[in-house]
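Of the protein chains in this complex, one is absent; all others appear in place.
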Amino acid sequence: MSNRVAIVGIGQTTHSGRRPYVNDGELIYDAVTNALADADLSINDMESIMSGNMDLFEGHSLNDAMLNLYSGAAGRPGFKMNTGGTVGSMMAIQGWYHVASGLFDLVMVIGWEKHDEGMVTSAISTITDPAVDRPFLVGAIGGLATVSVAYMQRSGCKLEHAAMVRANASQNAARNPNAHMREKYSVEDVMNARMVMYPLNLLMCCPTSLGATALILASESKAKKICKKPVWMKDHVTVHVEYGGAQFGIGEKRWTSHMEAGAKLFKRNHITKPMQETQVFEMYDPFAFAIPMWMEDFLICEPSEGWKLVEKGALKLEGEYPVSPSGGVLCTNSIGDSALLRVGEAALQVRGDAGEHQVTREVKQALASGFGGSYWSDLLLLSKTMD
Amino acid sequence: MAGRVGIVAASMTKFEAAKPYDHLMDLVVEVTDKVVAAAGINLKDDVEAVISNSQDHWDGRTISSMPIPDATCSHLKDESKVAADGAYAVLYGAMHILSGDNKLVLVVSHCEESITDGTMIENWSIDHIFHRQLGLEYTIGAAMQARRYMDRYKLTPEQFAKVVVKNKGNARKNPYAQEAMDLTVDQVLKSKMLAEPVTQLMKKPVSDGACAMILANEEVAKKLTPNPVWITGAGNYYEAHNPGDRDLVECGALVKAAKKAYKMAGISNPLKDIDVVELNEYYAHEELLWTECLGLCGRGEGGKLIDSGKTQLKGEIPVNPSGGLLSGIPVTVAGMTRVAEAVWQLQGKAGEHQVQGAKRAVAHGCGGLAGQMHCVLVLEKGGK
Partner (left out) sequence: MKQKVQEELIYIDMTLKAPYKWRTGEYMGEFFRELKETGIIYANKCPTCGRHFCLPKSVCTRDHTRCTERPDWVPVGPKGYVVTFFMAEQSFLLPTTGEMLKIPFAVGIVLLDGAQVILQHQLEETDPEKIKPLMRVEAVLKPKEQRKGNIYDIIHFKTITE
């Protein structure tokens, strides 16, 4: 029995900071109808519908059951997973397991978040242990700022490189009608933004957006029947790590979840030159230093080379190895949705359907990543052909 | 199902109304260590992926699986969290195996209900636009469902009380049970009225604890134990959320889930084909309603079934010989403990509440207001 799974439908909503005229269910419904239209399927074809997001952000518990009218899960199989920032990529992986197990042939996975309805930073601060570190985490940014400082210290990367990353992301987002922050910024604009948490200023952190993405996944036999341009989910790796400071590499060789994920994925798929054997990377980039730092950490380039690639312009949409041509999480961040959108955007690139932000290289294989939790990573490999 | 998934071993903590000396992760470490020892494996080398199971609101922590890699020695491993009832987590673990991606996985569930006020969290699962402000929570939902059940099929509160007498009595024979009591129907009916007809004793008590199990593919399962338990059927469905869109006693989700699971497992006559049932009865009347939907009797005959004595420990089709949720099991962990109890029945490890000669079991988990979502698993004895 084949356990191959393809993405046969991609739908997303536009993303914005506030959308008071839509409630969470209606947001999900938009993404679902877009995905069904893209796949030319009906809701009745869906055998299981799964939605994922972070409960505390909107203040609801069991919200997959609460909103199943809008997702279409009422009367169907489905359940919920949530793992933090990686929840979106987890949804794609959950869908993969549903189909690859042989239990389902056609499923839909939805990632969504409506941040304007809750207090995100306060909610994220509860990822900590209540007894010992809850007073000392300031939302998601706290952890990201510390690794940015550490990266600058060990690699020679400067604030200017982070500014270049953000300026480049803005050029990409300007070409993506679904992105949230689409204003174009120069490097100088970014350097002058208000400091939020040293060294990350307002533009170097991701925004809080709201939006939803839905992907339809099918088994090999089903995909071949119903889809002209299936995007194959060739492989995926999930790596979670201990709670605390493994990302700093204290008293031991620094080995993060990204490194483990990259090493496993590339080895299993016989990829020795990722920048040639894959042609685009939709990276989960929640802060500007993420792109250069994690290009190194995913073992795509050598240590301390990441910021040099940024400097050369190699990671631009038309560059040698485009990273986050959609504008990435830096321009659009609705947490339950962000990682799934990376998979969706990477799939659009493989299909050649990314419109104005389609990369100039021909895409045969694409990478997508999710990030969250205590420095956890998901890494997915999408491919135009099965082999 | 292509290929087979075997449950090699299961473990639980003793369930208690409160475990003040145990951090949530202490519970996870306890059940992980127990199940690893029971399976005869090495936690670090043999477990390829961990599927954790908890609810953020109950833990008071976003990403409540944050400390799970610490507690299960899964630094740099695949770990993911199912945020639904424990039976779904077992199903997800089974998917890991069936997909061919993993040979052996650990599934672990934890919850300490005593650390917070569950009624508020139940209220937060109700839609915020229309119903949350009414103060709707699960006891009220259960009362509505029980009332509808009585009106439609003429069941009585005495029949609901019989479930409590049976289950809390069965708990006497279960070393993990929180609350074993010898009760009369009268005592159950006279306990504090929560929301008519649901009295205090008809509601599952608040509980703390954890549960874990090891799932493996056929080859590995057979090597590890002479009695693997095969998962031969699975079904899971949602119903509508809005109470107005549901007939609370129709339970379409459970009927469909059971039908799907039974079809997969080749069960055509549930009463004959199944030897023991472990189901989620958060409230006493639910047991009767779920037994109908599981096909153990006709629709509306749940009351007659409990009256007949068939679902007693020594009866024709024992239901909840472990004492069920009424003996004290936390939400979320609930479904996984049903699977664990079913596994022990089929492995002959259920001690004093063993159903003799059990070969096939049904384990059930559910969640949401008045059972909005259900998961049914059919399990079969492997080996001799």
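In order of appearance the chains are A and B, and numbering begins at 1 in each one.
Simple rule for what comes next: a residue touches a chain if its C-beta (ideal position, glycine included) is under 8 Å from a C-beta of that chain, and two chains touch if they have at least 3 such contacts.
As the structure is a computational prediction, the values presented were derived from the model and not from experiment.
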> Considering the whole complex, which of B:D22, B:E281 or B:E341 touches the chain not shown?
Replying inline: B:D22
> If the missing chain were put back, which residues of subunit A would it touch?
Replying inline: 20-21, 59, 119, 121-123, 125-126, 130-139, 141-143, 145-147, 149-150, 153, 195-199, 242-245, 248, 250-251
> In terms of residues, what is the contact footprint of the unshown chain on subunit B?
Replying inline: 19-26, 29, 33, 43-44, 57, 60, 69-73, 75, 112, 114-117, 120-121, 124, 128-129, 132-133
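Basically, only the chains that are shown with their structure count from here on.
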>> Residue numbers of subunit A touching subunit B in their complex, please.
In response: 1, 3, 23, 54-57, 59-69, 73-84, 90, 93-94, 96-98, 100-103, 123-124, 126-130, 237-243, 246, 255, 257, 260, 372-374
> Considering the complex alone, what residue numbers of subunit B touch subunit A?
Replying inline: 1-3, 49, 55-57, 60-63, 65-70, 74-84, 88, 91-92, 94-96, 98-101, 121-122, 124-129, 234-242, 245, 252-253, 256, 367-368, 372-373, 375
